[in-house]
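Every protein chain of the complex appears in place save one, which is left out.
Naming follows writing order (A and B), and every chain is counted from residue 1.
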Amino acid sequence: MLDTAKTSKVEFDYSGGERLTMNMGPQHPSAHGVFRAILTLEGETIVGVDAVIGYLHRCHEKLSETLTYAQYPSIASKTDYVAAMTSELAYVMAAEQIGKIEVPKRAQYLRVIMAELQRVASHLLWLGTWCMDMGGALGGGATVFLYCIRERELILDLFESLVGARLLYGFYQVGGTRYDIPDGWAQKCRETINLIDARIGEYESLLEDNPFFLARAQGVGVISRELAEDVGIAGPLLRGSGVNFDLRRAAPYSSYEDFTFNVPVETGGDCFARYRVRMVEFRESIAIVRQALDRLPDGAISSRPGLKSVAQIRIPKGEAYARVEGPRGEVGCYLIADGSAKPYRMKWRGASFSNLAVLPHIIPGHKIADVVAIMGSVDPVFGEVDR
Amino acid sequence: MPAWLSPLVAPFIVLNVVIGLVTYVTLLERKFAARMQSRIGPYRVGPHGLLQPIADALKLMMKEDIVPRTADRRVYNLAPIVFLVPCMLIFATIPFAPGLGVADLNIGILFFLAVSSMEIVGLFMAGWGSNNKYALLSAMRAVNQIISYDLPFIFAALVPVLLAGSLKLSEIAAAQQGLWFIFYPVIGQLAFIAFVVSTLAAENRVPFDILEAESELVAGFRVEYSGMKFALIQLGEYAHVIGSSFLGAVLFLGAWAGPGPEWLGPLWMLLKAMFLFLLITWVRWSFVRIRVDQILTLSWKVLLPFTLLLLVSTAFVVVWRAGV
Partner (left out) sequence: MSNPVLPSSPTAKRPHGPEGPAPLRSSPTRVVSPLSVIRAVTKALWVTFLNLFRKPVTVHYPDEERKYPDRYRGLLALVYEKDTGEEACIGCRLCEYVCPPAVIKVEMLKTEKRNYAKSFSLELYACEFCELCVQVCPTDAIVMMKSFDLATADRREMLLDKDRLHAIGLQHQQSWATGNLLRAMQGPPKMARAEEVHAKPAGSQA
């Protein structure tokens, strides 16, 4: 167990240099959730990082053993609460893989639309909170934050008119989706993404050539390609370090092979490269949504009848691991079904959990101010880390 | 009026006006920032939020005064006062109109610059006395930063002194009756930009507010302060910003010069100072902050040589024009 008495003392090493152990505690304006980093500092430079997680553990994996396949997708949202659709999709896909349940084409296209809209919304939140961390809650960062939130609210309005909820949806169910798009939704969606497309250009001009922003983001938190491949990170972190891996290309699911889109890859490996990856992903997601809306087939939205009772969905014995390319990386759900209405075991592969493993490798050598920039560009969501 | 009372009237009035102005300037900043961020700012307390600063002041006065158990009590308690007093004292030499000012010293601007650098003592006392690692880190950064930026600040402020030929602020203002120094070809604009940048840094404003960095150091040196002591520190910070805005208006924007009758002078002065304040606020809400080593690099490697060169070339220009 962590000895808290040891975490706040000053040591003198042989060369006479002084090391300070400081807590960047679970309550911190820029900890992105509840995250405790015990930093060992020499002056302003960090020489060691000890990451402590678990402050948001809510026993999701045990909970899934007591909830049926009909009930759990609504709960799955709460792991990655910023991009709630992603986790639900992983769980539902795992159940469908075991039960060999077909998903109708319309449902697949709807899943793609929602997943990409969710990616845009999640990246908007990432950009806002990252700039806020770097610029301060009362400084220029808050301006970018509020602009991004203003745009994210538009997407949440779209979700609200589709599902009724703004943050945690319960949109998927085994066999398809629970809701179909109402009339006029497609038109509203197109208008919204056109507006967001224009606004992203505005943010880029606000940030891109800004010398202050570049000074904070370039050269900071470099993840080399070897490190990226060794440590097991995924998502924009991997693609920012030169590894061309995107699950939507490598292992396409839910009709992603029907769409044309680019996968942005940068070789810089620093915070600026990851920023560029996500900015390009904005535009690519918008392109995918446009294509999906144009070609949305008619038909049923679920291959199973509507949910009438809690134990309606029974999955035969088997196990499967379903992977989804979430905004933060690979979200995976490993499910063991035993023929009843509840899973025998479920395990989440949290994208942020694996991404955090890279922190002790890249933070030492930087200054304290860089910790927030790096944490922001890693973009962890602690619901996913602690589950 | 008794002899000992008359010299106290002007400072009393100025101090009260300044405190009133500072509280309402916080409201101005909040509404201005809110409009830039597509929101409204304080709206409910009083019509359009006009009573918000009063509500804030009352709240701060009623808060519990918490002193950390392991804090150095004397230093901790004294720090807000040591921080506040120089920030108020800078208003002593600023002329609000010809003949209207507290003390029009011969070394007006030197007094301003010297006194405003004394707030660093209060800042460091706050950081040390809090017995808090975050506060200490912030205080160390503060000493670094403010000392580094005082030099370019002084050099940028000396350019109008050279152009006017006097350290006395009212004479500098009077010398601008024809042409405001900001419009002086090239030198005026460069000096103004250098002045604004150094002011931003000397007052811990974004993009140089690394020592308050809410997202890293959670309010920095004032993290352990609450209630009235926090109010005093806030007051001091904003008073310093307003004071520098007034100074900038005197040095570069022609002080009380403006169309209309003579008695409108103080109004123009106020408007110009508010313009400068809004400029600082505009910059504050548009940029992210930079790291402390980058701030120091900017100061020592860029701003200091630049302002030094500017000062020397101003001297040449002045001599050349006097000779012509």
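In this section, a contact is a pair of C-beta atoms (placed from the backbone, for glycine too) under 8 Å apart; a residue touches a chain by one contact, two chains touch by 3 or more.
These numbers come from a predicted model, not from an experiment.
Of the listed residues A:V34, A:V49 or A:I301, the one in contact with the hidden chain in the full complex is A:I301. Of the candidate positions A:G176, A:G235 or A:G326, contact with the unshown chain belongs to A:G176. If you put the hidden chain back, the residue from B:I40, B:L58, B:V186 or B:A315 that touches it is B:I40. Not every partner is drawn; the one left out touches subunit A at residues 67, 70-72, 74-75, 143, 147, 150, 153, 157, 160-165, 168, 170, 173, 176-180, 182-185, 188, 202, 205-211, 214-215, 218-219, 229-230, 238, 242-246, 249-251, 262-268, 272-273, 276, 300-310.
The chain not shown here touches subunit B at positions 32, 34-40, 43, 282-283, 285-287.
Heads up, the rule we're going with is that only the chains that are shown with their structure count from here on.
Our note on geometry: subunit A versus subunit B, Cα centroid distance of 43 Å, whole angstroms.
Of all residues in subunit A, only 8, 20, 22, 28-30, 44, 131-144, 146-147, 150, 206, 210, 212-213, 215-216, 367-372 touch subunit B in the complex they form.
Chain contact summary for the complex, subunit B toward subunit A: residues 33, 36-39, 133-134, 137, 206-207, 209-210, 212-216, 218, 284-294.
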